[in-house]
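One structure coming up, written as structure tokens, with questions to follow.
The block that comes next holds subunit A.
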Amino acid sequence: MKIRLLAGLLALGLATACGGATVESAPSATPAEGSASASAPTGTVKIAINPWVGYEASANVVAYLLKNELGYTVELPEIKEQLAWEGFETGDVDVIIENWGHPDLKKQFIEEKKTAVEAGSTGNKGVIGWYIPKWMADEHPDITDWKNLNKYADLFKTSESGGKGQLLFGDPSYVSNEAALIKNLKLNFKIVTGGSEAALIKGAQQAQAQKKPLLFYFWDPHWLFSKTELVRVKLPEWTEGCDADPKKVACDYPEMDLDKIVSTRFAQSGGKAYELVKNFSWTNEDQNAVADDMTNGGMTGEEAAKKWVEANPAKWQAWIPQ
Partner candidate 1 sequence: MSSTAVSTPSGLRVPGWLAPAGVAVLFAAAYLVFRGTGTLPHDSEAPQFAAVTELREWIDDHRNDNPVFLYFLNYVRLFVGGVYGLFHGALTALGWPGLIGVMGALAWLAGGWRIALPAVAGFCSFGVLGLWESSVETLALVAAAVLLSLAIGVPLGIWAGLSRRAHRAVTPVLDVMQIMPTFAYLAPLALFFHIGAPAGTIATMIYAIPPAIRITALAVQQVSPTAVEASASLGATRAQTLVKVHLPLARSTMALAVNQTIMMALSMVVIANLINAPGLGSDIILGLSRAQVGIMLPAGVAIVVMAMVLDRMTVSVARRGPHSRIGRAGLAGAGALAAAGVTLGLVLPHEWPEALTVDLVAEINDAVLWAETSWYGVTTFIKDTTSYLLLNPLESLFTTAPWWLVAAAVLLAAWRVSGVRPALTALGCLLAIALLGTWEHAMRTMTTVAVAVSVTLVIGLLLGVAAARSARWSAVQRPVLDAAQTMPAFVYLLPALALFGTTRFTAIFASIVYAVPPVVRLVEEGIRNVPGTVVEAAASAGSTPGQLLWKVQLPMARRAILLAANQGIVMTLAMVVVGGLVGAGALGYDVVLGFSQRTDFGMGFIAGVATVLLGVMLDRITQGADRRPSPHQRKVT
Partner candidate 2 sequence: MRVSPDSAAIGVEGLWKIFGPKAAKVLACDDRFLEPAALREKTGCTAAVRDVSFDVRPGEVFVVMGLSGSGKSTLVRCLTRLVEPTAGRVVIGGEDVGAATPARLRELRRHHVSMVFQHFGLLPHRRVIDNVAYGLEVQGRPRAERHARAAEILSLVGLDGHADAFPDQLSGGMQQRVGLARALAVDPQVMLFDEPFSALDPLIRRDMQAEVIRLHREVGKTMVFITHDLSEALKLGERIAIMRAGSIVQLGTPEELVGAPADDYVADFVRDVPRSHVLSLRWISRPPEPGEPLDGPELPASTVIKDAIAAASESSRPIRVVDGDELVGVVDRVDLLTFLSGQDTGDTVTAA
């Protein structure tokens, strides 16, 4: 008897929900507060935090303005680059504030799935590359050409690099052609993953202070360039399309216009918050200043953002929607 009742209920449940459940209908992390799709200006905006401080600087400034100028609640979930794109679909993410290229993801999520849209440039120019401390370039002037790297591979050996030279890499989620480059340029190097931006910075600082050889992955804009003298190693020059096939890449990284990506939902119903995100645009110097305060000034993201906002009213007032 009971079983029959149960079966009945189940059938009923299935019938009423005959459409099935899609991912979007899943509640986001905080269903009580509703997601950003609420067009009321008091909604919640979720800006993904990718693991490098420059990104955080931008995110914190936008978050500060959303909170204090427009009255939004802002969440800053720690989500790495590619997962954040997936977060658009599940409602875990509304905004990626600094996107480094990712043409493949753009194709998939913007063109095919239509869960995300572009929201304009951040004004920052970004470039990734391989760097060494300046003293090495002074000692071995020819080391800055990739063709000579193998000659100096021994210098870069460590306990982790298994007899080859070490190329120190950062967070596993970073945009990376390193494996393909090493393979295609036949370099006698091994990628050793430090696991974080901090590991890269620490390595660079030690390399300078203790004159330890180091070859590492890094990017500009970054506050580190103003504190430590670094020299970029020249890889074969980038040409249009040379990095189209990730497995066959044998050229340097291009200079990128960093841009903002938002979820389609947020773009449609994000109201003023979306406007602000779209309008946000600043220079590498601005970002470096905030990032420097966050890393070396002992400030939290919020404090550093506040400091910048107070010092640069003209810049941000242009972003605030009317």
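The definition used in the following text is that a contact is a pair of C-beta atoms (placed from the backbone, for glycine too) under 8 Å apart; a residue touches a chain by one contact, two chains touch by 3 or more; residues count from 1.
How were these picked? Simply put, all candidates are chains of the complex that A comes from, given by their letters.
The structure presented is a predicted model; accordingly, all values stated were derived computationally and were not measured.
Peer 1: Sticking to the defined contact criterion, which numbered candidate from 1 or 2 is in contact with subunit A in this complex?
Peer 2: So the chain touching subunit A in this assembly is 1.
Peer 1: For a test of understanding, state which residues of subunit A touch candidate 1 in their complex under the given definition.
Peer 2: 14, 17, 19-32, 49, 51, 53, 77-83, 86-87, 89-90, 92, 104-105, 112-113, 159-160, 162, 171-173, 176, 179, 192-199, 202, 246-247, 298
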